[in-house]
Structures are given as structure tokens and as C-alpha cells.
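With one protein chain held back, the other chains of the complex are shown just where they sit.
Up next is chain A:
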Amino acid sequence: MLKAVILIGGPQKGTRFRPLSFEVPKPLFPVAGVPMIQHHIEACTKVPSMKEIVLVGFYQPNEALSRFLVSAQQEFKIPIRYLQEYAALGTGGGIYHFRDQILSGSPEAFFVLNADVCSEFPLPEMLAFQQQRGDPHSFVMLGTTANRKQSLNYGCIVANMETCEVLHYVEKPSTFVSEIINCGIYLFTPAIFQHIGEVFQRTQQELLLGACLGSAIYASRLYLSQYSQCHPERLAPNSPEGPTIRGNVYLHPTASIDRSAVLGPNVSIGKGVMVGAGVRVRESIILHGASLQDHTCVLNSIVGWDSTIGRWARVEGTPSDPNPNDPYAKIDSETLFRDGRLTPSITILGCNVTIPAEVVILNSIVLPHKELSRSFKNQIIL
């Protein structure tokens, strides 16, 4: 039998996520309409003989997490447990600390997934790959290709091209080692616990999605495009009575959308959201209960829970996407400020923010419960 361990980390030191992490732990942040780690859980449940999923992290017990565990277990019909670390132990430290629980029931192997990673999760393929190698005690690390410059931010893998055996591994090298980077998705056997050592010394918090929210929109786009194959029912159809849908859009069934609105591509609209007449939303995530009044334009932004955007207002961020022409592009790690100025990035409105009519909010971060009275550009508003 198999198990999966999902490393969910703990309260973020990460900066740009802050306005929204006040309300919800990052692993539960909705990406493409469902909590982030639900994508991981769904992928795990597709692997036959997966018997248990274990979440390891250092969040204090909280209501949101508990509720999620209950509903996920009901929906996916598989035991899901949360094991809380007393401190941030790092990816290796965490699974080592809970090795007894992980090994209870004697699984032949177990996957380890980093909650921060957004992926297609080729878990059955990794399993087949391991079985093909022949050695029942080999571990599998999923690699992907980055460009030379970006690879320096990740764990770099040098592998034998034929046997795929990992020859050399360096975490965040200062000079170029390899374009193949560590995805943060592994398949281990119980023997790993003898090997936990220098490969996993450091916490791997700065993996593909890092601590930044700009990537939530990018991850959303990836998952939404996967939905056309694996969850077509989650994508909003274009119907004559409804709003105009361009590309992949997730609409919660309780959202109320005026038929003259134009949504997408890459838009997620949460529970109970109100979208008024003539509204345009593109490349954005609109969280539960938010209200977009007539003629507003929301681009490259995250609108927090229960926020309100007044008529004709414009809320706009700058996509921090990797170069779309580079098929192996990954998100560049971000600095919040550059040359003393806020680097242009997606606009984030915290929960319960009020944007008045007719203003423009550009490349800014607004903390929760703030009521603005004018336009802002390239600023953090406390």
C-alpha cells in the first residue's frame, strides 16, 4: 500500500502573501476555485492503493484547517491526518520526526509533496518509473527544466541521462550546475529515513511558488487549463443568457454575474461574489463575498473576501509571469522592493477592502479592512 505526505509548512514569513494570509492559511488559499492542497489530494487519490494522506506542518490548530480536513475526508473517502510540528523542522526534519506515523501500516513507498508546488502531479508515472528501475529501494525525485538563470534559485539535479540516476545535487548553487531542478515531489521508500541528511538540510520554502502571491494567479492558470481534461464541470461555459466567458474561468455556482460582464481568461470567482453590469475581469482571483460594481475593470489582481469595488473603478496589477515564449519558464523569485520602489506586481486587496468609485488602484497592496478614498499606484496601503 501507498501513502502520501503533503508538507504544508506554517505561518508565512513571506511578504506579498501577507494581506491575505491574515485570514486563511496559505495551503487553503483557493487556486482555480479550490483550496491549494486539494489539487494535491485529488492527485493522490488517483493513485491506486493510496491508503492514507498525511499533512505535516507547523500551523496551530485552526478552524479553517479542521473544517477542510473533515470535508476532504468525506469527499475523497480516504483518511487524511494533520501532524503538527512543534517548530519548523524543514522538509526532511518534518518527515523524519513523524516517521513512525508515516510508516505505520507498512507502506511499500510514500510520496512527499510540497504544498507550495503547482503541478500536474504525475504520481502514477513516478510509481511506474520506480518499478521499472528494478531497485525497490530507489527513491524518485521529480525534476523539471528551468532556464540557466532561474535554476540557481532551486535545487539542481545532475543525472545520468540513460539510467536517470542522480549523480549530484546542489541546493541553490551560486554558479550554474544544471537546468534540471527539483520540483519538490518525491517518491520514497522507508529506507529514506536512514538517508536523511544533507540533501534535505535546508527548508525548501522557496520552491516553485515561493512565498509570493503573484504565482497564485499563474498557478490558477495552469490548473484551470488542466480542468478542460480532468474537471470540465469546473469551467464556466459560454451561454447566451450568461456573461461572456473567454478562455478558462471558474465560477462558483452561488456567484451572481450580470450577463453583460466579460470574464477571463484565467479568472476564478468565489462563493457569493457579485459581478455587476459591464464588468471586465481578466487574469484575476475574486474571493468569496466580494462585490464588483458596474463597469469596473479588474486585471492581474486578487480581490480579497468581502471586498467592494465601486463603479468604474480600475484595479490592476502587473503580471509577474515568466516569459510565455519560454516553455520551461518558471516564476522568478521576487523582491518586494527594487531601487527603493515597490516592484510592479499583481495588485492584492486584503479582506473587506472598499475601493471607491472611479479610482485606479495600480500595482498596489491594500491591507484588510481598509476603506480607500482616492487612487493609489505602486504602493502598500496600511
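Everything below uses one rule, namely that a contact is a pair of C-beta atoms (placed from the backbone, for glycine too) under 8 Å apart; a residue touches a chain by one contact, two chains touch by 3 or more; residues count from 1.
Going forward, contacts and distances are computed from a predicted model.
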item: Absent chain [UniProt protein name; select from "Two-component response regulator", "Guanine nucleotide-binding protein G(I)/G(S)/G(T) subunit beta-3-like", "mannose-1-phosphate guanylyltransferase" or "Leucine-rich repeat"]; value: "mannose-1-phosphate guanylyltransferase"
item: Of A:109, A:297 or A:346, the one touching the omitted chain in the full complex; value: A:297
item: Contact with the hidden chain (one of A:75, A:358 or A:371); value: A:358
item: Absent chain, residues of chain A that touch it; value: 277-280, 282, 294-295, 297, 299, 311-312, 314, 316, 358, 360, 362, 377
